[in-house]
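All protein chains but one are shown at their positions in the complex.
Letters are used for the chains, namely A, B and C, taken in the order the chains are written, and counting of residues starts over at 1 for each.
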Amino acid sequence: MAEYFPGIPRIPFEGPGARNPLAFRHYDPSEVVDGRTMEQHLRFAVCYWHTFKFAGSDPFGLPTMERRYNGSGDPVRVAEETMVAAFELFSKLGVKFWCFHDSDIAPEAATLSETNANLDRIVALASKLQDDTGIRPLWGTANLFSNPRFMAGAATNPSPHVFAWAAAKVKKAMEVSKELGAAGYVFWGGREGYETLLNTDMKRETENLARFLRMAADYRREIGFDVPLYIEPKPKEPAKHQYDFDAATCHAFLQRHGLLGDFRLNIEVNHATLAGHDMLHELEYAFANDIFGSIDANRGDLLLGWDTDQFPSDVPLAALTMYSVLRGGGFTAGGLNFDARLRRQSVDPADLFHAHIGSMDAFARGLKIAARLRRDGILGGIVRERYAEWEGELGRRIESGACGFAELEAHVLRTGEPALRSGRQEMIENILNDYIHS
Amino acid sequence: MAEYFPGIPRIPFEGPGARNPLAFRHYDPSEVVDGRTMEQHLRFAVCYWHTFKFAGSDPFGLPTMERRYNGSGDPVRVAEETMVAAFELFSKLGVKFWCFHDSDIAPEAATLSETNANLDRIVALASKLQDDTGIRPLWGTANLFSNPRFMAGAATNPSPHVFAWAAAKVKKAMEVSKELGAAGYVFWGGREGYETLLNTDMKRETENLARFLRMAADYRREIGFDVPLYIEPKPKEPAKHQYDFDAATCHAFLQRHGLLGDFRLNIEVNHATLAGHDMLHELEYAFANDIFGSIDANRGDLLLGWDTDQFPSDVPLAALTMYSVLRGGGFTAGGLNFDARLRRQSVDPADLFHAHIGSMDAFARGLKIAARLRRDGILGGIVRERYAEWEGELGRRIESGACGFAELEAHVLRTGEPALRSGRQEMIENILNDYIHS
Amino acid sequence: MAEYFPGIPRIPFEGPGARNPLAFRHYDPSEVVDGRTMEQHLRFAVCYWHTFKFAGSDPFGLPTMERRYNGSGDPVRVAEETMVAAFELFSKLGVKFWCFHDSDIAPEAATLSETNANLDRIVALASKLQDDTGIRPLWGTANLFSNPRFMAGAATNPSPHVFAWAAAKVKKAMEVSKELGAAGYVFWGGREGYETLLNTDMKRETENLARFLRMAADYRREIGFDVPLYIEPKPKEPAKHQYDFDAATCHAFLQRHGLLGDFRLNIEVNHATLAGHDMLHELEYAFANDIFGSIDANRGDLLLGWDTDQFPSDVPLAALTMYSVLRGGGFTAGGLNFDARLRRQSVDPADLFHAHIGSMDAFARGLKIAARLRRDGILGGIVRERYAEWEGELGRRIESGACGFAELEAHVLRTGEPALRSGRQEMIENILNDYIHS
Partner (left out) sequence: MAEYFPGIPRIPFEGPGARNPLAFRHYDPSEVVDGRTMEQHLRFAVCYWHTFKFAGSDPFGLPTMERRYNGSGDPVRVAEETMVAAFELFSKLGVKFWCFHDSDIAPEAATLSETNANLDRIVALASKLQDDTGIRPLWGTANLFSNPRFMAGAATNPSPHVFAWAAAKVKKAMEVSKELGAAGYVFWGGREGYETLLNTDMKRETENLARFLRMAADYRREIGFDVPLYIEPKPKEPAKHQYDFDAATCHAFLQRHGLLGDFRLNIEVNHATLAGHDMLHELEYAFANDIFGSIDANRGDLLLGWDTDQFPSDVPLAALTMYSVLRGGGFTAGGLNFDARLRRQSVDPADLFHAHIGSMDAFARGLKIAARLRRDGILGGIVRERYAEWEGELGRRIESGACGFAELEAHVLRTGEPALRSGRQEMIENILNDYIHS
């Protein structure tokens, strides 16, 4: 079979001192860290849309990237070649997961039946390639935002006819995700929001969104697709405002509509920052409220106001992310998918490899740093000590619900002012630097 | 009694053509709009802290404003004079409400007992002035952020001793609020958040915050203080991150901890925008989820990243705010408090009056515009028509829960593509302009 | 000739009380304001790219808008039909100007020669339509950002070959702009910047940009194209950073490279705000430094981090813009071009008319407000009075350069502290509100 990435070998692990840019310096899938292999910990997934379907266009410019698998004029043939190329890349990188939207992998046709037929054909091919390689989807999803019919929302559309379209697409996408053995299923509501409140019934729209998700949860059970469903928060873009703004907003929504049992979150770095949060905040929130699911690993540019979806080569961030994940017990069904795309000028196929290698290495470093932090009890110890007073008499009475305002007032009248204790932020940051940069 | 604002008369209503800067052009308290007087609709409240205690300092500069009531060297005497001056200003403006933190009105002393004694003395004076004028608090609150003891949080402090201090202060503040006949009680958690996640136990902190609010709700019942409790969302500042980030985050929190029945929201314009939302979004969210309470009326500068707390003289915003409030049934216990302060260079006492007059006039205009919009059914009609299909067969089946994915897929297979309908945003904005600027 | 906007009549002026949405309420081209007609003051120009070439796509979605003139499969035929449709819209709106990029009006072909031939053919058509209607370009420009060859910059490209391409395109665009009688020529450098400093030689790139602009100025003189050249500042998007960040940055660049005599600025509202400035700041800066040229009139959404290019229906902003323009002497060669596009859901051809009508009316209102403000000497008087001390002895000595630090120190030692004078911001805002909303 012809190669789509000729000249690129299977990426070897060559260790920290390596000079070969097409080698891993830190990611050794079989290296055991804290009781599990790196591969088991990190569960990397390549994203089909960015890696294979993004060709360098932006709102001000045309595509810049030429790929061998895009050459044929026929959309279905392109889809097939792309799928073969994808598995070549997955295999050369040594990742075990991929993720996709329905319309990434198979072209939309004039009718739903034909579109679904295209999908079936490509899924059959993917299934075979999966069998050959042992690679499978981390999750699948349906694209409910590109087609004009979804311009005013999918499940939140002013027209129930469009709601039905969204239902039909998700139904099929769940079926093929199940067929491919996906470990999860994601909902990202890029059009579930509004452009202006002046023409919008927010209450009705969010209630319809809840109805839609309830149907999805029901259908998952109906077909025995026994994997987590994820909501992916994003505050805005493309919409002026999206209902799944951030982790807390999704949390409010899931509680309000009785959906907590069925959904967890797929948290993206650049979506977190667009919502005004550090990624670590969103992770903490999700773990603290038991709604963590999976991670869209990328990075943004905090001086830019849109989702740049850059590859996650930020080692300090990877370290703190993995610290949070390890402390939370590690991934179960979720993992790290690279929701990241090449810069528009990175037109060489080799750039796809540089990008993934750099990110995988960054997370491998991050994992090792996080494991050392945990082994040495550094951050955990600092926090424990800071809250130690809560283990005392007064703390226990408060946390057990044994007292109220009157007793606490009496306590203050009796004891006066507390001493001020340093939060020691600078010292902690120094310690962390020692771990990150050692 | 000596005047503190000599030369400023009671502000008269002189109507739209007036040249007198110290007159209302639009706010006529007795004018009936949509069945209620302007005074009943708008429920303006002057904020004690900004209007009387802010003297023009900023992080880079010392106070600029001299006030007659600040002259005496003795803190308690200053507090008394300030209270008298406050009622002079309230009366001259013709507002019926004020709002305050405990430490705005009475100086903190070396011990809680002495501080509470100071408070009792000033509250007695305020009570008398209230009796004389018929003015009362829209709400009271406790300052849990200025004193160093609260530097690491009040209810979310690493020390239960500080939790107790917060409890003691809120207990007293609720008591005096009740004594003064306040129509509500507010919680703003400026220190309930974190500076760095590295030393923070978010889960424990938010659970303790919930415990604290539960105690407050219990104590309200215990003392028969039968008014709404409000949480005021703010995303950040002073903290790096505050737990009451925005309306949705508070909603998640209240649900998570079973506090929905006891708390509603006090929504501030400039806090909304700091969280990345339009004020109207926060209002819609609160109404849609039945947690709306009251409004901190001000405006910010969207090109600045901090809370500028400018006076709310923005007429279009006032109009849409009042449209939202009217549609939601109007204020019950809540109202419009001016959480706004003079610019640092506005050093004349007369500037205090210009600021309030301009804001009251802006809301009076806004109310009249909103009432016309509702009378003519403009925005309501647009929205109703846009969602009309939901009243049809398919819409009803979906909204009643009668169907699932399979039926909806069948519908799509049968009916094909929906037509695209214009969202008409530009036309709606034109219509709105005609109402706002007519 | 077939109509492309059937059912839309020539838009009449019907005055403030009109109910017809397809009528002007305020824009009466022949109404005389402050000595000139509205048409002479406002010099509205329709932008070809947004109004005719934008079809509703966004980074997450496909086009939503169908237009009659796009139906033919042949690119040149589409270009011809679009041009005819454009003049139909210009005429129905009653605007006297349009503006365009080379590649908006004629399709790019495989070679420069063919592309230029396409351009010549369409320019001949436009020329005839111009003769029939008396409409002409406010300015022309070359698109140096969409084609992949410009991905790393045009005049700032790492390859001189691309620099040459930019030169060839601008040469032709200047020629056709001259042929069409354009009143100006614009440079917007969307790719003149960088994605990362790590691979960028900023000094060389900006020097090459200066060389390029010098060649353009020379060529303008060579062909006798006697109109202003404009640079249009924008801070970012599509690039991570653009060299023409804002008015001050362009001013620094023009001075540094001796280009001040040849270039003025074309200032865009939404670019101003993306750079962290109010539009009025950019206008003031340009007028204060005598580099003002023309205005890209639109509005952005300050809660979104990208250029939303919304239609400029903001009346208060239009009023202050026109106040600044009138005070600066009014437009000479420049004007107001609508660098604005429909919202993606505004799919009806009629929406194009609503959008332009609302914006033209907003500026007509703004012009009338501005003229009243100037007639009454309101803002001018406030400013004059505030700086009155500079007309005194000390002020004159300083401003004439007659004194230095020693004399000023002696003055302070002699006279002590100055009195603090109120900046009266709130009162001024109240007065402004009376003008804007009367």
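Observations, loosely collected:
Keep in mind that, in the parts below, a residue touches a chain if its C-beta (ideal position, glycine included) is under 8 Å from a C-beta of that chain, and two chains touch if they have at least 3 such contacts.
Please read these numbers as outputs of a predicted model, since none were measured by experiment.
Checked against the full complex, the candidates C:Glu195, C:Asp309 or C:Asp348 give a single residue touching the omitted chain, namely C:Glu195. Interface note for the absent chain: among B:Arg25, B:His41, B:Lys236 or B:His437, the touching residue is B:Lys236. Touching the chain that is not shown, out of C:Arg68, C:Arg136 or C:His281: C:His281 (per the contact rule at the top). When the missing chain is restored to the complex, the residue among C:Arg36, C:Arg211 or C:Arg374 that touches it is C:Arg211. Taking the complete complex into account, residues 56, 58-64, 145-148, 150-152, 190-191, 195-196, 236-238, 240, 274, 301, 303-306, 343-345, 347 of chain B touch the chain not shown.
Touching the omitted chain from chain A are residues 16, 21, 25, 64, 273, 276-278, 302-303, 311, 313, 315-316, 342-343, 345-348, 350-351, 354-355, 357-358, 361-362, 365, 420-427, 429-431, 433-434, 436-438. Seen across the whole complex, the unshown chain contacts chain C at 111-113, 148-149, 151-152, 158-165, 167-168, 170-172, 195-204, 206-208, 211, 215-216, 218-219, 235-236, 241, 245-246, 248-249, 251-253, 255-256, 275-278, 280-281, 284-285, 287-289, 379, 382-383, 386-387, 389-390, 392, 394-395, 398-399, 401, 404-406, 408-409, 411-413, 415-418, 420-421, 423-425, 428-429, 432.
We take it that only the chains that are shown with their structure count from here on.
Listed by label, the chains that touch chain A and also chain C are B.
Interface chain B/chain C: over half of the residue numbers present appear on both copies, so the contact uses mostly the same residues.
Computed from the mean C-alpha positions, the centre of chain B lies at a distance of 39 Å from the centre of chain C.
For this pair, chain A with chain B, the centres built from the Cα atoms lie 36 Å apart.
Among all residues of chain A, those that touch two or more other chains are 148, 151-152, 195-196, 236.
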